[in-house]
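Below you'll find the structure I mean.
Removed from the display is one protein chain of the complex; every other protein chain stays in position.
Order of writing sets the chain letters: A, B and C. Residues in each chain are counted from 1.
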Amino acid sequence: MSEAMIQTRPLKLVYFAWVRERIGLAEETVTPPAEARTVAELVRWLKSRDEGYAAAFADEAIVRAAIDHTHVKPDASIAEAHEIAFFPPMTGG
Amino acid sequence: MSEAMIQTRPLKLVYFAWVRERIGLAEETVTPPAEARTVAELVRWLKSRDEGYAAAFADEAIVRAAIDHTHVKPDASIAEAHEIAFFPPMTGG
Amino acid sequence: MTPTIRIQREDFDLSAEVERLTAARSHIGAVVSFTGLCRDEGGRLQALELEHYPGMAEAEIGRVAQAALERWPLSGLTAIHRFGLVRPGEQIVLVVATSAHRRAAFEAADFMMDYLKTRAPFWKREHLLDGTVGGWVEARQEDDDAASRWG
Partner (left out) sequence: MTPTIRIQREDFDLSAEVERLTAARSHIGAVVSFTGLCRDEGGRLQALELEHYPGMAEAEIGRVAQAALERWPLSGLTAIHRFGLVRPGEQIVLVVATSAHRRAAFEAADFMMDYLKTRAPFWKREHLLDGTVGGWVEARQEDDDAASRWG
C-alpha cells in the first residue's frame, strides 16, 4: 500500500469513558497524515489537534488502544486498521 | 482417675463404611482393659477379639479415628472419651 | 457471622441459598458457589450411596467453616451436604461464600471444598446399573494434596 493511499484512507476512531468525555466525542472519522504509522504516532497527531485530545492523552501511558476490537500496544501499526478505539484501563467485572 | 475406674468404664464405639461392614456392627459398648490407654492400644485389643476386627484393622495406618466427634491420631488418650469412631478415609464432597 | 451448615437427605436450591446470603446486604460484591454433582461414571452408575457420621459431620464442617471465617473477610458462608441415595446428575454438596471482594470468596469456597473432601465424615458407595452394590469409593491422594495447599 502506497503512502498516498494511507494518507487518504479514512479511519474510524471510537472513544470510551473519560477519554470520550475529555475529547467530547464518542466517535469520529479522521484521515491521519502518512507519518502516523503506529498507534503512538496517531496519538501524537491527535494531541496536536486541540486541547481536548491533549487532555485525554496527557498521560499517554495510561490510555489503552484497540485496533478492530483487539487490544494493541502503542507501537502497533495502524496500516490495516478499520476502527481504532482509545479508552482508560478497564474496570468491568 | 484410678486404673480400676478406667477398666470398668463402658465406652461407646461406632463404625462406618467398610470398617462397619467388616466388624459387622454399626455400634457397640465395650469395656476395654486398663492397659488400653490410647486409640492404638484400643485397636490392638479390638483386633484380638475376633477376625472381623482383625480384618477391619488389618492395615491400621488406613483406619481413621475420632473421639467425641473430633479427629484424633492413634496416640490420642482415650481416658476422657465417651464415643470413639473408626472409619475409612473420608470420601465426601 | 454464623455460617449455615446443613446435613440433609433432601435436595437443595442454589438460587435460594445464594439469595439467603445476599438479600438486603448491599456491601457484598462477590458470590462464589461450588455445587458438587453425582457423575454417572461413564454410564455404569445407578446411584451413589452417601453414608455419614451424624453429629460429627455438622461439628467437623462447622470447624472448617470457622477456620475459613478466621482466614478470610467473609460476609456469609453456607455449606450443605446430602446423605442417602443420590442419582447421576443430582446435587451432592453446596458451598457458597460471599465477600466484599472476589479473592476472599473464591479462596474460601475452594478451601471449604478441599477440607470437606478430606475431613468431613462422609463415605460414598457405588450402586451400579446392573443392580449390584459396588465398592466404597477410595480416597484420592490428590484430595489430600489439595487440602495441604492451605498450610
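Everything that follows uses one rule, which is that a residue touches a chain if its C-beta (ideal position, glycine included) is under 8 Å from a C-beta of that chain, and two chains touch if they have at least 3 such contacts.
Treat the numbers as computed from the prediction; the structure is a model and nothing was measured.
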(request) Using the whole complex, pick out the displayed chains that touch the missing one. (result) A, C
(request) Decide which residue listed in C:Ile5, C:Ile80, C:Met113 or C:Val137 touches the omitted chain of the complex. (result) C:Met113
(message) For chain C, which positions touch the chain that isn't shown here?
(response) 13-15, 18, 22, 24-40, 42, 88-89, 100, 102-103, 105-106, 109-110, 113, 146
(request) Tell me where the left-out chain touches chain A, residue by residue. (result) 14, 16-18, 66, 69-71, 85, 87-93
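Please note the rule applied: only the chains that are shown with their structure count from here on.
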(message) With centres defined by CA atoms only, which chain is the most remote from chain C?
(response) A
(message) Using mean CA coordinates as chain centres, what's the gap between chain B and chain C in Å?
(response) 27
(message) Just the number, please: Cα centre separation of chain A and chain B in whole Å.
(response) 74
(request) Specify, in ascending order, the residues of chain A that touch 2 or more different other chains. (result) none
